[in-house]
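In this view, the complex is presented without one of its protein chains, the others remaining in place.
Right after this comes subunit A.
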């Protein structure tokens, strides 16, 4: 009984759907709360979501989720039917959000393959208590019906298939389940669910199997009767039904005509007509997403990763063919024409695959509303969160990495940054704090900016703190404002004197930085005291394929991301400067840049040690520039970024290397980490 459905795809689908439903529900609740009213459409939508979660959860035997959803459904059923006037909607929101949190936690457990054992009894009690309270307040003398059959089928009806019922046959099936398999009504429902995918004309007795657990008893005694009009032959249908789990006995009869059934089919047809009315449309935005959904399929990310890898291999293979050493010196006009065509197609495929992996930041951004809500309530602050550019798209992998850092930043901003209402008024600021979360594209990067209008960072406090923790690496007087602010990114730094529930354990900001560094991003901090703080996260658009310039040093090949290169040139002897420490520098158009000899840095043997024989490549990252000295440029190529093998990464983090890639001839080139080289 513990695991009757070892059906993995079904579980995946359940998790996926429920997560989506929960997210939708959360957004909806927050929106309603913002408008401080629950309009009819929202209530309907919430009711529908709860109903779906309840149904699917009980089908998957996650009873605690389904009972919780059931109690919430009852609550909203009451609200929907009675339209009570005096309801404290903030309590409703609290109850539902608590429920959402519970379901989320349970989903996590399901995903981690742990027993789903959360106890939601107190939540249910709270909801029930509240429900009876509002019933009293509203003096409702109409007894509440259980939300039953009036909502029964309209959500599960497959797209209109009546057109193809030309050769339809009529069947009557009576199904008995094995003794003691329990939950007969749910098992029966799975049969109906399967049949619904094939035809819409299904009728069954007893009819309220999903809503009424009593029906299990009826099915146990009298069997589950299904009337169906379907264009399958007797054998096909028989085979289909025989697959039912815990099936004990199946009695399938083909009926000559539909007369016996027609009486039953009418209600189904009517409910088809009801759909447009019953399924509530919340907002224009929501309703478009509903209609778009029809054209969407959900794909496992692993498959996309695999596809990405394959496309990467293809790009390399293409380069292998086109840049094959055997071709050197040959006149091959037609070959190159074909090669160009191939290149066009491969790069289109590549773009397409990349675009598949791109997801808008909006889901991640919308999660922040919830955090802001919870925190402002607990801390009694007023904060308005504004989202800008939430439609900006980034790679799926990256989204996973920035969700936590963003949460940290938002928490920090509300906890440390924004003052409470009275303090703000005293300072002549509007009572409610403003928090802006913005995303925008900038070249090959995406900038995510968290900006508050709170008290800003206090330089003296930061310096004092840094001194106490021995975090200063150079004299105070030499540090720029920005350098001081960036001290807060160091591990073991927290200016808040005591740790609060939300932040301030001194582990926040360095985690933010670390998380971003793993995806090749960076963090900058700006602040004006008394006016607010701006934290900018710079993240690469994608991890997978970059434009790179291949260079040669001795026998080794390196790749520099093209976006980082400003120019490359051969220096004039007269522009070179050497300081007493032996550091080499070069004057370019009146500015002085330091030079890094790659062969020295990486310990590579090369004959070219004189600047006049090699080439200098000026690279830039952030606002800092550096000239790299290499033997020669080999040419530009799109390269697939691969991580260094785990073994080496576990060994140590090699400074100045971001990863590696395969070149056209199958050899490996190391990708330089420009930010790492410059910061050295």
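Throughout what follows, contacts are C-beta pairs under 8 Å (C-beta built on N, C-alpha and C of every residue); 3 or more make two chains touch, one makes a residue touch a chain; residues count from 1.
Definition applied: contacts and distances are computed from a predicted model.
Chemist: Pick from "Tripartite tricarboxylate transporter permease", "Putative anti-sigma-YlaC factor YlaD", "Chemotaxis protein CheW" or "protein-glutamate methylesterase" the UniProt protein name of the chain that isn't shown here.
Modeler: Of "Tripartite tricarboxylate transporter permease", "Putative anti-sigma-YlaC factor YlaD", "Chemotaxis protein CheW" or "protein-glutamate methylesterase", the absent chain's UniProt record names it "Chemotaxis protein CheW".
Chemist: With the full complex in mind, choose from A:303, A:589 or A:652 the residue touching the hidden chain.
Modeler: Candidates A:303, A:589 or A:652; residue touching the omitted chain: A:652.
Chemist: Could you tell me which of A:12, A:217, A:313 or A:613 touches the chain that is not displayed?
Modeler: Here the residue in touch with the unshown chain is A:313.
Chemist: So that we can see where the missing chain sits, which residues of subunit A does it touch?
Modeler: 313, 316, 556-557, 601-604, 642, 644-648, 651-652, 654-657, 660, 662, 666-670
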